[in-house]
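Some notes on the structure that comes next.
Only one protein chain is missing; all other protein chains are in place.
Right, chain A next:
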Amino acid sequence: MAMIPGTKNKMERNNINPQDLTMASDANQECFPSNDDLPTVLLHRLPSFNSPLKEILQPHFHLLDPADSPEPATSFLSSHAKSVRALVCIYNTPLSAETLSLLPSLEFIVATSAGVDHIDLEECRGRGIIMTNASKAFAEDAADYAVALLIDVCRRISTADRYVRAGLWQVNRDYPLGFKLGRKRVGIVGLGRIGFEVGKRLEAFGCSIAYNSRQKKPSIPFSYHANVVDLAEDNDALILCCPLTEQTHHIINRQVLEALGKEGVIINVGRGGLIDEELLVKFLSRGDIAGAGLDVFENEPDVPREVFELDNVVLSPHRAIFTPESLEALNELVFTNLKAFFSNKPLQSVFKIEGKDYPVM
């Protein structure tokens, strides 16, 4: 088994004995604990989704991987997964109520993304299933990216880079001015881990930070707003960091966009479905908001053609958390959480499923 570079030191700091991991790399099969002794974990993935997690988890858990079996998934689960207590959901493999019904003993789902809108949350809540996600592993990169997009939109970085590369600076010395970032009032939609990291960073730029979240967070010194329309009214930029649920679908609607106004900017590193995309495109094209930085879209990888003409929009192909650092942190988080679950120890990056409202993290 290959060790992930850098993992060893990190794991030592977390009191995980690297011997537990390197044992597998010794080819001596007699030292291998039998599968019967290892806790069973179901790997839930689309066949095309290959993840290094399989290799990482294999020596430590009895892994069931229906995608690797010639047997159709439903019959595989019926035959082998009745007593499975823990499941790892790879990327955004859909996890439906139907599949969940084949897993009567399921207690714990480890999601490997920050967003969990591909999982039937209502069903999980009804069954009392505990869920962890990747927010803890991804929060810093996601926050960096949200800030990067905001600076890019305000200061026209991508547009200006295009301008210089096209040789236009030599033709016309004037380049349109951008907007100052400092002193901008920033409204964060969803103050979970990612939202908090965004706020922390932007404060250093002199921005004032406000937020909307399902619940007020008294320990965090940002200004709370009870709803997103008020947040949009009082702020110059909105940054979307919340999960996509029934409640938050199209949370950015006409009312919010009008409240944000002609000088408003919107940054989305959450899910495309948080914004009424067709409406946003109209607002951008007509100059009814000032600009947008979008890492996610309603129908990826399709992006509305109209935005390609616009200089005040920065587009990104859903990559906010895709760094080797985040992916390594994710692998560590998954491993740690599974170990913790099976030894009844506390879990990290728990995703609280709260009724039909969007959850507090």
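Note that a residue touches a chain if its C-beta (ideal position, glycine included) is under 8 Å from a C-beta of that chain, and two chains touch if they have at least 3 such contacts; residues count from 1.
Keep in mind that, in the parts below, contacts and distances are computed from a predicted model.
Just go with whichever of "HYDROXYPHENYLPYRUVATE REDUCTASE-LIKE", "Serine/threonine-protein phosphatase 2A 55 kDa regulatory subunit B", "Aspartate aminotransferase" or "Lipoyl amidotransferase LIPT1, mitochondrial" UniProt uses as the name of the absent chain.
UniProt lists the chain that is not shown as "HYDROXYPHENYLPYRUVATE REDUCTASE-LIKE".
Pick from A:L63, A:A134, A:V147 or A:L284: which residue touches the chain that isn't shown?
Only one listed residue reaches the unshown chain, and that is A:V147.
Which of A:P72, A:P104 or A:G206 touches the chain that is not shown?
Only one listed residue reaches the unshown chain, and that is A:G206.
Per the definition of touch given earlier, which of A:K82, A:K180, A:K216 or A:R254 contacts the omitted chain?
Residue touching the chain left out of view: A:K180.
Applying the definition given at the start, please give the residues of chain A touching the unseen chain.
The list for chain A reads 140-141, 143-145, 147-149, 151-152, 154-158, 160-165, 169-170, 173, 175, 177-182, 200-201, 203-206, 300-303, 308, 314-319, 322-327.
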